[in-house]
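Of the protein chains in this complex, one is absent; all others appear in place.
Per-chain residue numbering starts at 1, and chain names A, B and C are given in the order in which the chains are listed.
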Amino acid sequence: MTKQVQQLDRVIIRFAGDSGDGMQLAGDRFTQETATFGNDLSTLPNFPAEIRAPAGTLPGVSSFQLHFADHDILTPGDAPDVLVAMNPAALRANIDDLPRGGDIIANTDEFTKRNLTKVGYEANPLEDGSLDGYRLHAIPITSVTVKALEGFAISKKDAERAKNMFSLGMLCWLYSRPAEGTLRFLESKFAAKPEIMRANIAAFQAGWNFGETTEEFSVQYEIKPATLPPGQYRNITGNTALANGLVAAAQLSGLPMFLGSYPITPASDILHELSKLKRFGIRTFQAEDEISGVGAALGAAFGGALGVTTTSGPGMCLKAETIGLAVAVELPLVVCDIQRAGPSTGMPTKTEQADLLMALYGRNGESPVVVLAPSTPGDCFATAIEAARIAVKYRTPVIILSDGYLANGSEPWRIPDLSDLPDLRSEFSFAAPGGANGADGSQPFLPFLRDPQTLARPWAIPGTPGLEHRIGGIEKADGTGAISYDPDNHDKMVRLRQAKIDGIAADIPPLEVDDPAGDARVLVLGWGSTFGSIGAAVRRVRLAGGAVAHAHLRYLSPFPANLADVLKRYDKVLVPEINLGHLALVLRGRYLIDVISYNRVRGMPFRASELAGVIQDVIANA
Amino acid sequence: MTKQVQQLDRVIIRFAGDSGDGMQLAGDRFTQETATFGNDLSTLPNFPAEIRAPAGTLPGVSSFQLHFADHDILTPGDAPDVLVAMNPAALRANIDDLPRGGDIIANTDEFTKRNLTKVGYEANPLEDGSLDGYRLHAIPITSVTVKALEGFAISKKDAERAKNMFSLGMLCWLYSRPAEGTLRFLESKFAAKPEIMRANIAAFQAGWNFGETTEEFSVQYEIKPATLPPGQYRNITGNTALANGLVAAAQLSGLPMFLGSYPITPASDILHELSKLKRFGIRTFQAEDEISGVGAALGAAFGGALGVTTTSGPGMCLKAETIGLAVAVELPLVVCDIQRAGPSTGMPTKTEQADLLMALYGRNGESPVVVLAPSTPGDCFATAIEAARIAVKYRTPVIILSDGYLANGSEPWRIPDLSDLPDLRSEFSFAAPGGANGADGSQPFLPFLRDPQTLARPWAIPGTPGLEHRIGGIEKADGTGAISYDPDNHDKMVRLRQAKIDGIAADIPPLEVDDPAGDARVLVLGWGSTFGSIGAAVRRVRLAGGAVAHAHLRYLSPFPANLADVLKRYDKVLVPEINLGHLALVLRGRYLIDVISYNRVRGMPFRASELAGVIQDVIANA
Amino acid sequence: MPEQTESQTAADGHARLASLTLVPRADHQQSTKDFKSDQEVRWCPGCGDYAILAAFQSFLPELDVPRENIVIISGIGCSSRLPYYVNSYGLHSIHGRAPAIAAGLADSRPDLSVWVITGDGDALSIGGNHLIHALRRNVNIKILLFNNRIYGLTKGQYSPTSEQGKVTKSSPFGSLDTPFNPLSLALGAEASFVARTIDSDRKHLTSVLRAAADHRGTAFVEIYQNCPIFNDDAFAPVTEPGARDEHVIRLEHGQQVRFGTGPGHGLRFGPLGSLEVVDAPDPGDDSLLVHDAHVTDPSYAFALTRLDSTDFAHTPIGVFRDVERATYDDAMSAQIEGVVKRQGAGDLAALLAGSDTWRVG
Partner (left out) sequence: MPEQTESQTAADGHARLASLTLVPRADHQQSTKDFKSDQEVRWCPGCGDYAILAAFQSFLPELDVPRENIVIISGIGCSSRLPYYVNSYGLHSIHGRAPAIAAGLADSRPDLSVWVITGDGDALSIGGNHLIHALRRNVNIKILLFNNRIYGLTKGQYSPTSEQGKVTKSSPFGSLDTPFNPLSLALGAEASFVARTIDSDRKHLTSVLRAAADHRGTAFVEIYQNCPIFNDDAFAPVTEPGARDEHVIRLEHGQQVRFGTGPGHGLRFGPLGSLEVVDAPDPGDDSLLVHDAHVTDPSYAFALTRLDSTDFAHTPIGVFRDVERATYDDAMSAQIEGVVKRQGAGDLAALLAGSDTWRVG
């Protein structure tokens, strides 16, 4: 039977189930199909704590939210329209986010007395009418799947496992998603186990047919492709984009890349990604700890490699001393901090922006570094290249502040033409024998004689005759680099190191402000991963007729040269941060402007609706 | 013959020689005699780099400056009146600081061709007239000493070594210092080697007689005792005062003290001092590194001890992660950072104030701690007790920011009556069985149920029945302390931890302002070891008729409650710091006041004269 | 703080385990469930940690120590979650630092029984330095290393005990690292007690825990632990009924070392200090190795540890080494007592006054 088709402009689906139910996979696949179909989208995986929780418990619930639309969107959405609940725990953990009237697809097989009590349901919510306000689709997903796979020579366990594919098929039908990609995916994923492969494909198709044939769903939905800027697209997560950006930077600079890293959530995937890319000649070193990881990267940088280290908050603490050494010896180093909720171990799988002040100031002595923050998953790519550019050109550590939300969240990403990528070779060169301050032997080589433009010292790598030199963490005489305890030299070097970083402001793009009408008196200034939520909030406000400008900082140290002017142009500056006001403190301290902080430290991205309200209030009082 | 006696109100002597010449000892002894005599004084030892340099070289020069007067003084003085130069290197390294007309006492025996060329003197400055502008006393100190000791059964080497005692004797005569203390000191120091002892005493007396009898010195000087507040006094360095303060805190709180520390200049002496005090039941643990040092201290604190760790900048970097854990588990911890010049290894023997922002923000996540800074060597004692008080009362890490100048500098210190010391027992108590939120078993013990006043959680130590509980670095539910990933709970806990620290402002004295005339429009606001230089500069300005107020912050986090008001009372606020403006950034960010920074990062204390000039300028433009 | 109790023998006469002579005795018989916390246990289904936890909880009452005097300190890792599940005092600290934190506690609280729970990454990767220093100092703590040869909590990277060539998330083409032999490392670090046991062998595991508790000083116990999710069956050769008996060498102090099925095998020292396997040996042959856990020279225990190989051909379990050596914490207390005896208790007023003082006014 053909069903009525309804057009929608946007949908938010949340897949929720037990860690073992494969919801992340179902979500990923649905996302891929949606991307391929051409909708704009944004995703928010929500993992339970790192550690596995017992099946069926609340802490064991894993969810994946996908927001897709026929227009461009900026966030994974605040509240889902559809909730897929594979068990009672998933229902209980997520029902509060579902607005009344929303769809619930529940796997009735899991709503057993035992599972219900596990999460504190006295009665079965699917039956006691407590869900009357919603559109409930109660489906025995597990048993239907098992039934559909009876013909296959696989274990009951494997048959049950396929239930996520059944659900996926059902939803693909419901939202008219293409299926080819998923079929191809299953073929390659289970290439080794053909029977399992066929079973999963069958489950997927059974789900599709179930949607098409049963009475359960009266309408099928269609969401037209979005009109994104033309180009070749893919869906990409922040960690993958960051990894790819680093690889690109290595190729664009002609430098061998060395990664020294110690696993830590949510940064580990960068190490995993890069470990796969040996074909690019990348050396990945899983160190014994973070200190060794950054130390090895610095050693490689001394040898002329693009030295990179990746970590998260607790690991950043441990790298501080070595980053300080990199500042003192003035060598290039790219440090990626994928922020997570702190302090201490905090909530490893949750996002936060509270490492900014540590990145800026968390080292002994005057130890200035460059700090960059990507604003979207895809932007991690460009940020990585820019970090490498600055590091090699100015011989300085550059810290990239990503976070758990960017790391695991994904968005469609326009694949750049290689020809559009910057040529980093032109940005730096190794000191050559007879080159850099005449090391033809006539004069001694001066490892700390600075380039007058960049204030960078020569990068003279071992193996270059005539440039033999010794450097270290002790204060050095300007020029010669010899150990110096001279008071005035120290003051000079402290200021030179700072001046070198400050000077980079002249080599970065000015801060752009999005203020279409040009009549805004309120500026919302953000940094890093809040770009999407702020952007979405700003849109809402504008749709509601409010005038508001939005600017977003990628460069936290140094600030763009025009930042002061931008700030002065507005009556009120609102700075939303997922911390207690790090950027706000620095802005106020630097520019003496009474910026208004908005802070929520919940381990989650801001809700656009929430921010929109805040912006409205600021406008009202402006 | 008796000589003419001249009264002076203040003298600055600088003893300078090779590391091996025993100038630090001579200076120490002269200081002791001066203290005992009743002058006010301030000292500045100036060590060469940690590593020994070859004899007779410039890097090998070690000096000790003493400023003493018949009135109270605040700094070791800018420029010496008298320079004792035991060799050419000492002369060359220090002559530029000596104003024309100053006295030079030079040990001619060391001014050999070889030693002169070693430091780049073509001709002998003692003879080529280049010192004409000074009052030169050229004395063959070594040979005179050796001659004087001919009678003794000691090696030539030992005889030569005694030359510092000869010089000391000479200066003691010249400035009419008592000799008993030194004689007593030598007796105990060389008790084991009686002949050496007698020889050194003889050398001292020979020096004294040399001064009295030879023509070299036409006048003898007298500096009357200063009128300090009445009481029993001793001379004390910052590190000793800090060590004693910690011991006192342990006794006053009735807590066993545990020090976990790893040696590092200039903090090592605190470990050395405390290691000697086993009779106070103090446990000192020389750890394998700084991480272990602070970890062990935290473990001891969990067990109910006063946990302390001591270090300097590079070591602070390494302690960051563990301090973050202490913030998360909310246990008392005293962390002493004896700042030195950075970044990285920097200049270990030189002073600096550039660890402030690291102390405040150098950890992942929102990780607020208390930060205190002593203002003088003696003040390290009170600061240590206050740090312990706050730590145990609020169950929080407290960071003490001392520095190399305070650590090794000394001043007369009024020995407090034990009865005047605060009773820390009344400030806290361990959670008792059946006590703290009813752990009589009736209700479960709640390790994170806070005291409504202090917001401190119970300090429930192992061994207490009924209070068994588990804590850790993962986010905890308010009250129960159970692991929680709840977004709103995290936001709440982040704010509670901050509120606890902020609330301490109500429990500390308001900031006092020194503004005798009360008509000042300019405030000089400092923190830590710049107290002396700023105070002296302020005096000069006032003597010159300028009106200026001086306030000095001991509490850097939280700030005193009245700080905002104080700042607002003045047209201009000048903030001198031995960094690039740490306190200034925070003040501006917090209070939006355009404070004026004055920064010199030379590894040395400010010169009072220099600061006075700066203050004058600010007043002029006020 | 509770009084330190004197070393004592219970009413019932049985002697105190060596590590507990300064720890008070429980005033009533405690049961396994006294040591279960209200926290729901959270490991993956089938995780070896469950078995270890259960064995540990049912062993604790044997210590005859009131639970409030037991402290469990862990680092970070799946294994390091254990303290939450035991109803005693517990500190789930930071990655790799548990031995340092525990040392500070044990040094200052001789009246506590302090246990460290750690993993192969926690103890041997980031925490390696604290581990080796704790061992040489011989602090009175018991270290249980859950070795699953993988990083579990971070979802499956190779660890310092993973076999070379292992394919994991961070080594898709095989790891390059030569693994540590945790016991060899411990012996190289002057360990006074070194043992190995297996998660699934409850009886053996308990006997090793008992031996550890009966050792005054740092006891280092490696526990083979299966991680069904990221490194399943890593220890199959020594756990599976069939294979087990052929590969496992059960060390019993004073017993001739015999293992394997049928005629079985024994051990004998070769010319250059290596242990060699002797097949179907004649029990009377007195060149055969008789296990002695108490020899002072660690060379013997070291040679035993070298019998392991990644294929588990011969894998000794049990107590390799158990020798007496003054503990760091006892020495620390003794030094303080000694000084107080010689110098008298510290006088604060005298300390503050120092040696050179003068009076003003």
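The working rule: a contact is a pair of C-beta atoms (placed from the backbone, for glycine too) under 8 Å apart; a residue touches a chain by one contact, two chains touch by 3 or more.
Predicted model, so just to flag it, every value in this text is computed and none were measured.
Visitor: Of A:81, A:321 or A:411, which residue touches the hidden chain?
Guide: Touching the chain that is not displayed is residue A:321.
Visitor: Consider the whole complex, including the chain that is not shown, and state which of A:49, A:93 or A:277 touches that chain.
Guide: With A:49, A:93 or A:277 as choices, the missing chain is touched by A:277.
Visitor: Determine which one of C:259, C:302 or C:358 touches the chain that has been left out.
Guide: C:302
Visitor: Considering the whole complex, which of A:144, A:329, A:501 or A:619 touches the chain not shown?
Guide: Touches the omitted chain: A:329.
Visitor: Of the residues listed, C:69, C:184 or C:239, which one is in contact with the missing chain?
Guide: C:184
Visitor: Taking the entire complex into account, which one of B:63, B:344, B:529 or B:557 touches the absent chain?
Guide: In the complete complex, the chain left out is touched by residue B:344.
Visitor: If the hidden chain were put back, which residues of chain C would touch it?
Guide: 125-129, 132-133, 136-138, 160, 173-174, 176-181, 184-190, 269, 271-275, 292, 295, 297-300, 302-303, 306, 325, 328, 331-332, 335, 338-339
Visitor: On chain B, where is the contact patch with the chain that was removed from view?
Guide: Where chain B meets the chain not shown: residues 49-55, 57, 59, 262-265, 268, 271-272, 275-276, 278, 284, 286, 288-290, 314, 344-345.
Visitor: In the full complex, which bits of chain A touch the chain not displayed? Write them out.
Guide: Against the missing chain, chain A presents residues 32, 35-38, 181, 225, 227-236, 240, 244, 247-248, 251, 256, 258, 260, 277-283, 285, 287-289, 291-292, 295-300, 302-305, 307, 321-322, 324-325, 329, 381, 414-416, 418, 430, 444, 461-474, 482-483.
Keep this in mind: only the chains that are shown with their structure count from here on.
Visitor: Based only on mean CA positions, could you tell me how far chain B sits from chain C in angstrom?
Guide: Computed from C-alpha means, the inter-chain centre distance equals 43 Å.
Visitor: Using the touch rule from the top of the page, what residues of chain C touch 2 or more other chains?
Guide: Within chain C, residues 76, 94 contact more than one other chain.
Visitor: Do you know which chain A residues sit against two or more other chains?
Guide: 49, 59, 314, 344-345
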